[in-house]
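Note that one protein chain is taken out, while the other chains of the complex remain in position.
The block that comes next holds subunit A.
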Amino acid sequence: MSPHRSTGRAPGAQPSSGERAAGHATFMGMPPFPEAAKSAVEDSQMRHNLRLATGTIRGKREAVVSELDDWPDLRQAGKAIKDRTLRHLDTYLEQLEEAVTAAGGTVHWAADADEANEIVTGLVQATGESDVVKVKSMATQEIELNEALAQAGITAYETDLAELIVQLSDDLPSHILVPAIHRNRAEIREIFRDRMASWGVPAPEELSDDPRALAEAARVHLRERFLNTKVAISGANFAVADTGSMVVLESEGNGRMCLTLPQTLISVVGIEKIVPTWSDLEVFLQLLPRSSTGERMNPYTSTWTGVTPGDGPQEFHVVLLDNGRTDVLADTVGRQALRCIRCSACLNTCPVYERTGGHAYGSVYPGPIGAILTPQLRGTASETEASLPYASSLCGACYEVCPVAIDIPEVLVHLREEVVARPGHRAEKAAMGAAGWLLNGEHRLDTAQRAASAARSLVPRRMPGPASAWTDTRDIPEVPEESFRSWWRREGAAEAPEHTGDGGDEDAQEGGRR
């Protein structure tokens, strides 16, 4: 009998495609940040996993960054190259299109998610295939491509280990780089044992929770898939305008498999992924691996230009995706968010992210970058997006680690101004909700230094528009930094949503860790 019965969402179970799509986890309709954060903070297992992971990765990053005495120069160059690209994006897009086309690739343009999904679905259908392998790509998560493909009866298999874990457990990614950062080894073993069989090769009977054994199980599970699937879908870390080259950085080799073995390759690439010239990669191939995984170089980087006869896919399509990016571009303060190279250093350093995890941000872009990107991509009309600019203490740690020097606090303040300027908006509610959540628990922001920064900056010196009354009457600028917490207890607690107290376990962990 088919082992597929047990789970309704596995590909072999053959539910109607509509059902399958409906079953996928989705970020849409998530509760606004304060609520989502509150429930995440109560999940102590997740918090523990997350703290361990972000701490480790921070240490590795610091070690390899401090190794390069010209890091500030690389950062300046990275920032400037991206600024040049963004200020002349139309020129570079046309240049890229010409170069890709000349190299035998086909360029498609998608104004929004629906159009991108339609284009990709059509391209897959034209091959006659109903299975595709995927290498981790934020752009395709953003447009919910897997769900769109499922509607058309096409199954997308995620091949990155973390994405596989997320897909098998019907979960949502919680970190840009390590999407399953919220899962520990025991949980991963359970997921593999329970779910692998319904997606393909089952996990071995006696699977242990040793990371080595888990990685081996993933290798065996995906091997046949790689060797037999005819269509692959990827993103790109960079698209080089002058040569038409695409660049994908990865670790496991699943990217190489997807980029090399299938006959057709479709890359979905945000329009901001461009760098002008081939030699510009000398900056980003130093900035990105050190900032993201904390390695001098990631195990594998693939670059390809159009098609190469006799080597790799013989059909190559790139889908250039707007989906709100031009709205970000139009905002001269917010534009800098498009410099982002998705390294995730800002997540790993953020005290708020460390407490809430990625899911609270209600989007595929979590952490500080998500707090500025999501409201710009989607607008601030809904409560989730309106609350995101408040999901920060403005401590500035994200700016310091950002390899392309995005001034995230500056954009956050700018977006808060936008939120409060909206007619009839619940700015006060958004602010109070987020601030209350951040500060009510004794240990939420865990160092005095961070609390001090928060006091300086949690509330902009003067909020414009309707909220000015709120700030004015409460004399924010005069509050001494040290007494912010007591001020908050007096002034804020009554209005902020109720909180369950922090569990004793957190106190114990704090004590034990420092």
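The rule we apply is simple: a contact is a pair of C-beta atoms (placed from the backbone, for glycine too) under 8 Å apart; a residue touches a chain by one contact, two chains touch by 3 or more; residues count from 1.
Quick note on the criterion: contacts and distances are computed from a predicted model.
The complex appears with one chain absent; UniProt names that chain "Lactate utilization protein C" among the candidates "Lactate utilization protein C", "Tat (Twin-arginine translocation) pathway signal sequence", "2Fe-2S iron-sulfur cluster-binding protein" or "Phospholipid/cholesterol/gamma-HCH transport system permease protein".
For the options A:305, A:336, A:363 or A:384, the residue in contact with the chain missing from this view is A:305. Screening A:52, A:138, A:152 or A:421 for touch with the missing chain picks out A:52.
Residue in contact with the omitted chain (choice from A:65, A:124 or A:214): A:214. When the omitted chain is restored, the residue from A:121, A:151, A:260 or A:314 that touches it is A:260. Taking the complete complex into account, residues 49, 52-53, 56-57, 67-70, 73-74, 76-77, 80-81, 83-84, 87-94, 97, 101, 103, 106-111, 115, 119, 122, 159-162, 165, 178, 180-181, 184-185, 188, 211-212, 214-215, 218-219, 222-223, 226-227, 240, 243, 245, 251-254, 256-257, 260-261, 271, 276, 278-279, 281-283, 285-286, 289, 293, 295-305, 308, 310-312, 319-320, 322, 326-327, 329-330, 332 of subunit A touch the chain not shown.
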